[in-house]
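With one protein chain removed, the remaining protein chains of the complex are shown where they sit.
Take a look at chain A:
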Amino acid sequence: MKKQKTVHHGQQQQLEVQLDNPFELLAEEIVFLILDFLEGNPLDKKSFSLVCKSFHSIERSHRSALRPLRLERLPKILSRYPNAERLDLTLCPRVTDASLSAISSSCGPVLRSIDLSRSRFFSGSGLSRMVAECRNLVEIDLSNATDLRDAGVAVLAAAKNLERLWLRRCKLITDMGVGCIAVGCRKLKLLSLKWCLGVGDLGVELVAVKCNDIRTLDLSYLPISSKCLPSILKLQYLEDLILEGCFGLDNDSLAALEHGCKSLKTLDISSCQNISHVGLSSFLSGTECLKQLTLAHGSPVTAPLATSLKKLFMLQSLKLDGCSVTCSGLKAIGNSCGSLRELSLSKCPGVTDEGFSFLVARQKQLKKLDITCCRRITDFSIDHLTSSCKGLTSLRMESCSLVSKEAFILIGQRCTSLEELDLTDNEVDDEGLKSIGRCSRLTVLKLGICLNFTDKGLSCIGGSCSKLVELDLYRSAGISDSGILAIACSCTNLEMINTSYCNGITDTALIALSKCPRLTTVECRGVPHITSLGLAAIAIGCKQLARLDVKKCSMIDDAGMIPLAHFSQNLQQINLSYTSVTDVGLLSLTSISCLHNITILHHNGLTPSGLAAALLSCGGLAKVKLHVTFKTSLPQALLVHLEARGCVFHWRDKAFQAELDPKSWKLKLEDILP
């Protein structure tokens, strides 16, 4: 049997294979497994299916999740992939009732999940058709359907098998719509009503009464009182309850609660300012299984509040972001909580050395710690932290301004299991980085606004932290090409890099970074020396590039856009503001089919007609940020048409600001801060 194989390797190559297809020896399941590994680049699967007819049909029958770029091609796509269970329409801003009907008739009972959270222009009748035809729908995301009213969501009641439903920001729906859903969809396990401002106690109560299988309930920012809480807490499988920003809940009403929910594992009552330790302790009575508690932006964390956590034997994660914290409160947390794995004290005023060091000395099991903007802690705390919590995997300590450079040496020496380290806006220097280099498992490192380290320190990181995935060097003034070179050579897994405002960087660094094939995000704003040459190297080397920000890189021009348009077929988001790119470059970018977000704030070199042509031919545009002058110079009808296609325009009128050098920028920043 003779077969022609097409192998896709940048360029196409044809091979004559004499022997029988070796893949015929493999069971289909094994090929499916192999196929599952082709996750990274969506083009890989395309190449796979182009190999031969059998591969094509294998890929055809195996693919279960689709994320179409253009809705108009959906009929063909759906006929090609008959087993598409999951349909993600987040890249299709315009989905009309007719499209929904087409989807329903071609998918039918196969469809199990659909995401319409970024789509508009559909109504209840389209949804009605969909739920009638796709009987097996288990998951629907209708978030951001801001024009959908009760009648529109009420049709979902016919989706009897629905288990997960998101209705975030469906602001017009009320208790009536939610009531219909509650009566119809009895199998619901997850329901998110976040920001459904029209839904109150009655609707939520009915959900709790009718849908007994609910596991996850998100009621954030609903105008509910504690009237509906007893029925919610009676849900016997409820594990995850989010009550963020429910201002109607207060101590008095919580005190009346008779029993807690035994199955509850995660509770979020952030931003409920009317709940103090009194209400909390009555809420927490009976919820012994709680593992994660979020009290962010709530009432002050005092000793009584912390003591009320004593009953929660299973508590592993505690988030107190933005709460004012007292020393005794921290000490009580240290004493009351069994063994916390995760603690967040981000932006908590009142975290002092005394309380914090006591806390960490008691909580030796801590894995994740967030002390962002705890500006009063010093080396003393870091010393206690590092000597006590040696198993720390994540440490976020942005803007801990009193911590001196010696402390970072301690971190590197003692916490060698660190995987994530955020040192933004700190005093860390080369010695510190050298020490941190011992954390060989580091995947995320943020060194933004750290002015004291140089290429030398960065090279140490590059030399030892080969697993690095994300590196943030925003406004790190001391680095140049050699530092980036060291990183690029060893950290080949790098996916995100931010070198914005690093003046010392040139094309050499970009060429080096082009050796990192997994790079998806490149931010290099305000780097004056990089040119189209460096950008071309990135475009050619980093096939998976999805987000590119070259704002204020004035040397980048149309020459950089052409390779980008040709090679970076995965590019979704680009910021070209204040570069030298003109109509020509912009038009060439329109061949990138995924592109859905463009920001161009300058107007030099751009003409209204060129811009119009570019915008029209970019079919998938969802968001465009332009200078305000184009609002009048572009034809109104064109704007109307683009908006009807689902594109949102943002108009900016901001004068170009010349960049300060990083040191004076930081000085200016410190002037602003109190």
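Assume a contact is a pair of C-beta atoms (placed from the backbone, for glycine too) under 8 Å apart; a residue touches a chain by one contact, two chains touch by 3 or more; residues count from 1.
In this text, contacts and distances are computed from a predicted model.
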Per UniProt, what's the omitted chain called: "Formyltetrahydrofolate deformylase 2", "Proteasome subunit beta", "Cell cycle control protein" or "C2H2-type domain-containing protein"? "C2H2-type domain-containing protein"
Just one of A:L33, A:A98, A:M314 or A:L667 touches the chain that is missing; which is it? A:A98
For the chain left out of this view, which of A:S128, A:S299 or A:T393 touches it? A:S128
Among A:D141, A:E205 or A:D268, which residue is in contact with the omitted chain in the full complex? A:E205
Chain A positions in touch with the non-displayed chain are 71-72, 74-75, 94, 96-99, 101-102, 105, 121, 123-126, 128-129, 132, 149-152, 154-155, 157-158, 175-177, 179-180, 183-184, 202-203, 205-206, 209-210, 612, 616, 619, 635, 637-638, 640-641, 644-645
